[in-house]
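Written out below as structure tokens is the structure these notes cover.
For chain A:
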Amino acid sequence: MTEILIEARRLVKHFEPRGLFLKKKSEAAVRAVDGVDLAIAAKETVGLVGESGCGKSTVGRLFLRLLEPTSGQILHKGRDLVSLTPKELEERRRDLQIVFQDPFGSLNPRMSVGAIIGEPFAIHRLAKGAERERRVARLLDLVGLPRAAADRYPHQFSGGQRQRIGIARALALEPQFLVCDEAVSALDVSVQAQVINLLQDLQRELGLTYLFISHNLSVVRHISDRVAVMYLGRIVELADADILFKAPAHPYTRALLSAIPPGHPRAKRDREKLKGDVPSPLAIPQGCRFAPRCRFAVERCRSEDPALSIIADGRSVACHLVADGSLSVPPRLSPHSGAAA
Partner candidate 1 sequence: MSLRLKGLAFAFGLMTALVGVTPAVEAAGGEIVIASVQGPPSLDAHVTNAQVARNITLHIYETLYARNENAEPVPDLAEGVSVSDDGLTYTFKLRQGVKFHNGKEMTSADVVASIERYRKIGVSPALVAAIDTVSAVSPYEVAIKLKVKQSVFLDNISSPRAPIAIYPAEEAAKGANEIQYIGTGPFKFVEYKPDSHVTLEKFADYVPNPAYQKRDGLAGKKEVLIDRVTFRFIPEAGARTAALESGAVQIVETVDGPTAERLRKDSKYVVHDVLPFAFQVIKLNHAQAPSDDVNFRKAVQAALDMQEVMEISYSGINQVDGGWVFPKSAFANDAGLDQYNVADFDKAKEFLSKSSYKGETVTFITDNLRPNVDIATVVQARLAEIGVKVDIKVADWPTTSKIGFTKTGWNFWTHGFGIEPFEGPGTVMSAFVGGNAQMVADPEIDRIAKEFYATLDDAKKKELFKQFQQRMYDNMVAIKAGNYGLFQVTSDKVKDFVPFRIPRMWGVTLAP
Partner candidate 2 sequence: MSSLDTNLAHEALPERQSPFLLFARRLLGNRAFVIGGSLFLIVLVLAVFADQIAPFKPNANNFRARLEAPSAMHWFGTDHFGRDILSRAIHGGRLSLFIGLSVVLFTGVFGTLIGAASGYFRRLDNILMRIMDALMAFPAILLAITVAATLGASVQNVILALGIATTPHTARIVRASVLVVREMEFVEAARALGASHMRILFRHILANAMAPLIVRLTYVFASAILAEALLSYIGVGPPPPAATFGGIIANGRDFMVEAPWVTLFPGLIILIVVLGLNLLGDGLRDVLDPRIRV
């Protein structure tokens, strides 16, 4: 593996209940992120998948210190972001950027596209006047928008175009690391493909590193080098994309993958049906947090919290059964391998 660009260590984020009066002791904090370790190498794409409420977006924001972690570290080029002064942080932010999900909410409707893309230059006093215009034009070129877009306003663009604007803004400061938080989820499939291609092209050309957060497993599979699966504030499995999708190890990953509809009507379906709903992050179960829904769970699972440990193929899994070999990792093909052959 190449040099590590950014790394989360024992990252924890609890949201405390708010209120001045009558704060009850029993009122638990929302344990959105509950001990996440994740190292991302330069120029790779790590996919972060999980169902809603699993804490994946919170992890993305913690990586950029848009949220203050409750505990843990975020090491970027050897420095812990948490320990940075506001001034230093402002400098670091040039290296770390984010692309958001909502193509409507992520652009200030009162600013022209030129002003939006040029704002990073204004904030960091990097370029003014004609120089700023030139740089904005270059960014527009980069994301495949006409230069004339600069004096239009966000409401005049379609969802895909807006997403390009958001990408251009994120790229303005020439960052190394980009968090894509559900960056294509709100787009129609035909447009989604355009943006995915754009992100891949940019990565190749600019040497970017991505943390690609999405609930859409196909998209994650498509774009990621490695994939981390989150469940209730924890990473339960982390592996190369190919390995993970071909042979998921963690019972949750298996269930998750098998829940995806097939790519073709004739595809085989042997679905591992998951019972019940995801528990609330207010009341995380004892032991393995997936145990209550896990069909393999044994007594140990309900009492002892499994750590994320490395097994074969350089993959890490947080499961007692996988770790002690009692649940074999089937070197099997994807359940949908019959499709579209």
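Basically, a residue touches a chain if its C-beta (ideal position, glycine included) is under 8 Å from a C-beta of that chain, and two chains touch if they have at least 3 such contacts; residues count from 1.
The candidates came about this way: all candidates are chains of the complex that A comes from, given by their letters.
As the structure is a computational prediction, the values presented were derived from the model and not from experiment.
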Numbered candidate touching chain A, per complex, among 1 or 2: 2
Chain A to candidate 2 touching residues, read off their complex: 20, 61, 64, 66, 89-91, 93-94, 96-98, 100-102, 105-112, 119-120, 123-124, 141-146, 148-149, 151-153, 155-156, 160-161, 164, 166, 169-170, 172-173, 194, 197-198, 201, 205
